[in-house]
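With one protein chain withheld, the remaining protein chains of the complex are depicted in position.
Right after this comes chain A.
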Amino acid sequence: MDARLVAAMEVVIGVPVVLVGYIWGSEWLVAVLSARWRRVVRPWLWLAPALGFLGFFLIYPTVLTVIRSLQGKDSLHPKFVGLTNYRWFFTNSDALGALLNNVLWLVFFTGFTVGMGLLVAVLVDRVRFESLAKSIIFLPLAISMVAASVIWKFMYDYKPAGTAQTGTLNALIGSVGLGPVGWLQSPGFRLSTFALIAVMVWMWTGFAMVIISAALKGIDPGLLEAARMDGANEWEVFRKITLPLLGPTLTVVSTTMVITSLKTFDIVYTLTNGNYSTDVVANLMVKEMFTFGDFGRASAVAVILLLAILPIMGFNIRKFRSQESMS
């Protein structure tokens, strides 16, 4: 039998057994303490495995990355170089191009995904085949971005003019006498970046739709009916009542999409690997790591990504605290 299969089975059975045993054992251990100390010690024993993982895999390496971003390329004896890596990022045209692309991702991916999600949620709410429509639009979210990349590689396929187009989009625009367009090979107007954004909008609209749809169903229908009785048309009902009530939900979906747009990696790596002016910050980091072997610069890129996400982290924490104090 494959040794890796044996190892996997050992982990799947062994880890739960060890963890449950640990909790039983710790309960037995705290029993020797006084009741007061027991209450103090027990929670930390229950939390210890999770805190260990969080500390080791998230907090500790993040601190090290911040330090590493202030050091040079040499990995064996890294020297302190101050903000040199950051200066490189903000003066290098490739890095700034990647940053610009992330801004485009942030604005257009977030805007289109939330907009389409809202549109679809409102529309399917009024048709009989709602669950079928939702399933179809939601489905791309279940597959990997790599699989989505393959799907869209065939959509965007480009053959020189004069030959039969096998890509769906070029065949479509060809049927009305346009194109062919090299969707994934066009740096001009950052067309290829928009082509990549379209793939992710296709994937994530279902996510926005599901959350917005759930909020939509939570709106009291009597409220909408009352407005209709008062003579408001459907558009007015939507704009004056539905939309304001959906506000908090739209904010939550938008923040999630903003984070997704900043972390964008798989699609770019798989479809263009950053060529044709499509590079993004997360892909730039992997390139600095593996292609150029400059862990100092790669760390600086990661820290810039973290800094861009910090405002949203603060926003989420504030939101969470106000919810907690309400309940």
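The definition used in the following text is that a residue touches a chain if its C-beta (ideal position, glycine included) is under 8 Å from a C-beta of that chain, and two chains touch if they have at least 3 such contacts; residues count from 1.
We adopt the following convention: contacts and distances are computed from a predicted model.
**Student:** Select, from "Cytochrome bo(3) ubiquinol oxidase subunit 3", "Acyl-CoA dehydrogenase", "Sugar ABC transporter permease" or "3-oxoacid CoA-transferase subunit B", the UniProt-recorded name of the complex's unshown chain.
**Tutor:** Looking only at the record, the undisplayed chain corresponds to "Sugar ABC transporter permease".
**Student:** Consider the whole complex, including the chain that is not shown, and state which of A:Val81, A:Leu100, A:Val150 or A:Leu224 touches that chain.
**Tutor:** For the chain that is not drawn, the touching residue is A:Val150.
**Student:** For chain A, which residues touch the unseen chain?
**Tutor:** 2, 4-5, 7-8, 11-12, 15-16, 19-20, 23-24, 27, 39-40, 42-44, 46-47, 49-51, 53-54, 56-62, 64-66, 68, 120, 123-124, 126-127, 129, 132-133, 135-140, 142-147, 149-155, 164-168, 171, 202, 205, 207, 210-211, 214-215, 229, 231, 248-249, 251-253, 255-256, 259, 262-263, 265-266, 269-271, 273, 282, 285-286, 289, 295, 298-299, 301-303, 305-306, 309, 312-313, 316-317, 319-321, 323-324
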